[in-house]
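Here the complex is missing a single protein chain, while all its other protein chains stay put.
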Amino acid sequence: MQLTGTHKFNASATKIWSKLMDTDTLARITPGVSKLEEIGQDQYKAIAEVKMGPVSGSFSGNLNVLDKQEPRSFVLNIKQSSKIGNVAADVKIELQSISEHETDLSFDGKANMSGLLARTGQRVMSGVANTLSKQFFKALEEELASQEG
Amino acid sequence: MIPNSFDYHRATSVDEAIRLMAQHGMDAKLLAGGHSLLPAMKLRLNQPGVLVDIGRLAELRYIKKEGDSLVIGAGATHDDIANSEVARNTLSMLSEAANLIGDVQVRNKGTLGGSLAHADPAADWPAVMIAAHAHIELRGPNGSRTVAADDFFTGFYMTALAEDEIITAIRIPAPPKGTHSSYQKFMQPASRFAIVGCAASVTKDGGVCQKVSVALTGLSDTAFRASNVEAALTGKKLTKENIAAAAQAAGEGVMAMGDHFASEEYRLHLAKVFAKRALMAAAE
Amino acid sequence: MTNYIGKAVKRVEDKRFITGKGRYTDDIVLPGMTHAYIVRSPYAHARILSVDTSAAEAMEGVVKVFTGKDIAESGINGIPTGWQVNFKNGDTMKEPPHPLLVSDKARYMGDAVAVVIAESREIARDAGDRVEVEYEELPAVADAKKATEAGAPLVHDDAPNNLCFDWELGNPKAEVNEAMSKAHHITTLEFVNQRVIPNAIEPRSAIGHFEESSDKYTLYTTSQNPHLTRLLMCAFVLGIPEHKVRVVAPDVGGGFGSKIFHYAEEALVIWCSQRLKRPVKWTADRSEAFMTDAHGRDHVSKAEMGFDQNGKIVGLRVKTYANLGAYLSTFAPCVPTWLHGTLLQGLYTTPKINVDVTGVFTHTVMVDAYRGAGRPEATYLLERLMDTAALEMKMDPVELRRKNFIPAFDGVTQPGYQTQVALQYDSGNYHGVLDRALEMVGYEKFRKEQEQARKDGKLLGIGFSTYIEACGIAPSAVVGALGARAGLYEVGQVRVQPTGKVSVYTGSHSHGQGHETTFAQVVADRLGIPMDDVEIIHGDSESVAFGMGTYGSRSLAVGGSAIVKSLDKIIEKGAKIAAHKLEASEEDLEFAEGKWTVKGTDKSVGFGDVALTAYVPHNYPAGLEPGLDFSSFYDPANFTYPFGAHVAIVEVDQETGKVRLKRFIAVDDVGNVINPMIVDGQIHGGLAQGIGQALLEGAVYDENGQLINGSYMDYTMPRADDLPSFEIDRQVTPCPHNPLGVKGAGEAGTIGSTPAVVNAVMDALSPFGIKNLEMPLTPERVWRAMNS
Partner (left out) sequence: MAKKIQVTVNGKAYSHDVDPRTLLVQYLRDVLGLTGTHVGCDTSNCGACTILVDGQAVKSCTLLAVQADGSEVKTIEGMADNGTLHPLQEGFREEHGLQCGFCTPGMIMASADLLERNPNPTEHEIREALEGNFCRCTGYHNIVKSVQYAAKKISKQEKVA
């Protein structure tokens, strides 16, 4: 499953970068994530609850930040498993400054599903990914805005 | 094939259902026809701890005229609507859509309210309700409220319905004289959900489109109003050419879904084709 | 005189099915029965790091959890295959172990890792979720051709490049290349004959029952061939004595090849039952069926056919990669080789043919026979080539076929036809079926309609397929030489009861084919008794001596012939008894209409009378054994060769690419027909499956070996409103080498229909210059082709 998207934020790239690299913030804005625990340099243990339409599952696994090019790009490597199936994804996140206060965040990657999700959830999962990314952008936007205020 | 264990409560009234939902919170799910929920539970894609059954509430199962409006109880089945003369006479797309949902057995049990609350991105009713300018009546612990169908579907399987609210009825205003409607659907051949479905109603006066309402489903993460198609046709003569030209705007700017049955590009193409077909049928 | 043969006798078995009294495996409940749930790998390829069963075993109602480790330690063997194919260099094919539960690695999504046995289905299912398996996901490969490329992930360490075998048949390559080099025109097609999922509506189920008191085992299973399952399970897997094992395949809800395979779950429930001293039932749900039932087809081929300037075929060259899945199913090695390569002669006089097949392991579920098995793949290739060649050479596809047909021969006064690919066709009249089909279609009229439709912007198309199949597999010595590890005869026992009622035991197995009716028609007519006096018994190794089961359209041709052999023996012995009773010489008697009559007199003795005498032998021929009960093994002299002509007419919606099948005409020649109603039904069902493959069906694996359409929400089964009513007719060219003259009708519909439909769509799309599209011809594929 291809994961792509772009969103424009009214903040500088460095500011967004610092938000994304902060464990607490990340746990707060990532949809479904209930716990994010740092277990090593750029390595996290993550627990997520996904509840969307017909699908509801508790996921747990790892989240690694690789290939950091501050403040331009990094790769998120995610491995989550659950009783309803497993997700493994590599997503490259790029921040492109448009101006001092404007940054385009784009992501591009691929998620591989296995198990029940892969077999029966294709149609559902592409929508889940879309919605999760929308929620993430919204939450990040709010996070950035709240700090402004 | 075997769902997880859960507690089951059959509500004897809407108010009791609301109380039960409030009592059990996030772990509870409403069970109406069960034709979206139970298959997911059997696969264990979903494992609620409590089911509150509202499937037998007679107070939710009706189709009637109220003043100028058509009011459909949330518990009316697809089959009830398919066979309702008053629904057909109000907007024929209601019975057309009802007849295209699932199969006979599913239509016998599945309900309008259940389908709207579930908000499957490929379900038929959301598009029809948007095109019909329907208002969805909700009731929760703090009383009742009404949400326009246009504002009800907020995302992928997401609606304006709060966790502790129940859809009670759907109110459809009587369309102006000279209005005809149609629902046209390109089916996913296995599930028979919509790959693309288009609901259209056209108010015609002397061959000119006075008013038009168009909504699409299946294309994206939620059903939506095709405002640009409406704008392109309003005030125009209802010729084949004008309709075809207006339908070209269907799906414009939409991030379409894709799967092995239909890619994003193909879905966007079908949106145009089915917008045209629905409009043609409604304008006839 | 026949009272039954050739008549549309209503089915005997229907009574129980239409009243809900059928008895399928999952309907069976045994005292003290436990329920099994199998924990399966979500990954197509993964190392199993650990399996923790403690939480599951701690649950109330859980009897036991077994893992791959328990199986490995028990010393039992894995599941064998029933056919051996060698590499071209003579090396034995690779036959990696297929354990009942895996302990080291999972090799396809659905590979069995552990089994939970519990007091109820619910508890077993719940406990299954508590078995914690730690996996290390490994790269996987699902595509046969890619699997052979350097660097592809290996399914089995001891099968380099994932090769199971490579194999060749026909004329030497150099000869074929030489012939092709002189061709005036060569038509080349590359295609995927996609993987389809058999989807018998009854999911698989198995109950293992070990009785400690007698040391006996009973396996109830959804099998097409219970005796073969018993043989494989006893001799190769569990090493338990065959005479202590009863295998029952009761009513079985469809098979289509997918229930030939001796599956791991069958041996597993027996093994678990032996350990637990309690019956163990396992029933697949549909999701599990999608993941673990043997799939069908899955070939990647390149085919080239050469023609001279007059359209006569001069040569055929075929290269095929056959996906076998992760392990070998019972017939896996045979399907893409001996059931595929041998059919590439088709109905044509092609003088030089070479076929080269590579059998490949991938991280996918096993592939086995699926209705037609190899023959649909061969037919697809040939018939697509014919219509494409006609288009390219601007010839009429009908004319091109006629030019190349093998002339009619009856196999009696004229010899059989020796092909370039090992078979000798028994009898055939290929022009006959095509002529009849054209007449039914109204070919010339259609071409005019099509022309007019094109002017009106409508896309109509017609497609042809003239096919042959080799059925009734087959002479044991021949198939043995080709690699079969079992004989392929059939057993038929006729036991006349003292009152003249007749019990017939057949090693064939009916799972929809109507044996209880057709076989009874044969028996009743031969013995001249009412059908009500005949009972056909099948599917139980305890009552039926032995048998090879039902597949390859073999039941009547092989199983029916075995019964006829026994009937002949009954009549022969009956004549001795009758002669004694009539005080006549045996030579002076004739047997007809249920009685032996002294020729030219009205002195006769009836069948019932003779039966009674056989069992109450007070006044009896000296030296003759009492009783009237014979068993026969029939080993056929040759395959049988049904053939036919199929024509499809389609309309393509230019805006959406959706194909609508408007008409389907099938004229088949399946030899003599015992029950035309049943034969028609077999054809109808076959057509639906073949049409399904052309337009709707296909397993979709992603690049990680995940089956992504493993449910009826995602895999398109043909439904009533996807299909038209069929227009079918028949021609009869009797089979010259079996006593009934029958050829087999179970697979004909599937074999002929797929290419006819695809050819029709290609014909409809010919104004766009489109020559080839991959199946299934989904609306998007067709739309893309029209718009590229």
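Chains here go by letter, A, B and C, matching the order in which they are written, and residues are numbered from 1 within each.
Note that contacts are C-beta pairs under 8 Å (C-beta built on N, C-alpha and C of every residue); 3 or more make two chains touch, one makes a residue touch a chain.
Keep in mind that what you see is a predicted model, and the values were worked out from it rather than measured.
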Indicate each shown chain that the hidden chain touches within the full complex. B, C
Where B:Arg61, B:His133, B:Arg192 or B:Arg225 are the choices, the one touching the absent chain is B:Arg192
Looking beyond the chains shown, say which of B:Val104, B:Ala148, B:Ala162 or B:Val208 touches the absent one. B:Val104
Under the stated touch rule, tell me which residues of chain B contact the chain that is not displayed. 1-8, 10, 31, 34-35, 38-39, 42-43, 51, 53, 55-56, 79, 102-106, 108-109, 190-192
Provide the residue numbers of chain C that touch the chain removed from this figure. 10-11, 13-24, 26-27, 122, 198-203, 251-254, 256, 285-287, 511-514, 677-678, 680-681, 684-689, 711-713, 717-721, 723, 725-726, 749
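In the analysis below, only the chains that are shown with their structure count from here on.
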B-C against A-B, pair bridged by the larger set of C-beta contacts: A-B
For the pair chain A and chain C, the C-alpha centroid-to-centroid distance in angstrom is 49
From the C-alpha centre of chain B to that of chain C, how far is it in Å? 44
Taking the mean of the CA coordinates per chain, how far is chain A from chain B in Å? 31
Would you please write down the residue numbers of chain A that are in contact with two or more other chains? 83, 116, 120, 122-123
Residues touching two or more other chains, restricted to chain C: which are they? 129, 287, 708-709, 713-714
Residues on chain B engaged by chain C in the complex (per definition of touch): 1-2, 4-5, 43-44, 186, 189-191, 260-263, 266, 269-270, 273
So in the complex, the part of chain A that touches chain B is made up of which residues? 52-57, 83-84, 116, 120-123, 126-128, 130-131, 134
Chain B residues touching chain A in their complex are 36-37, 39-40, 43-48, 118-122, 155-158, 191, 193, 221, 255, 257-260
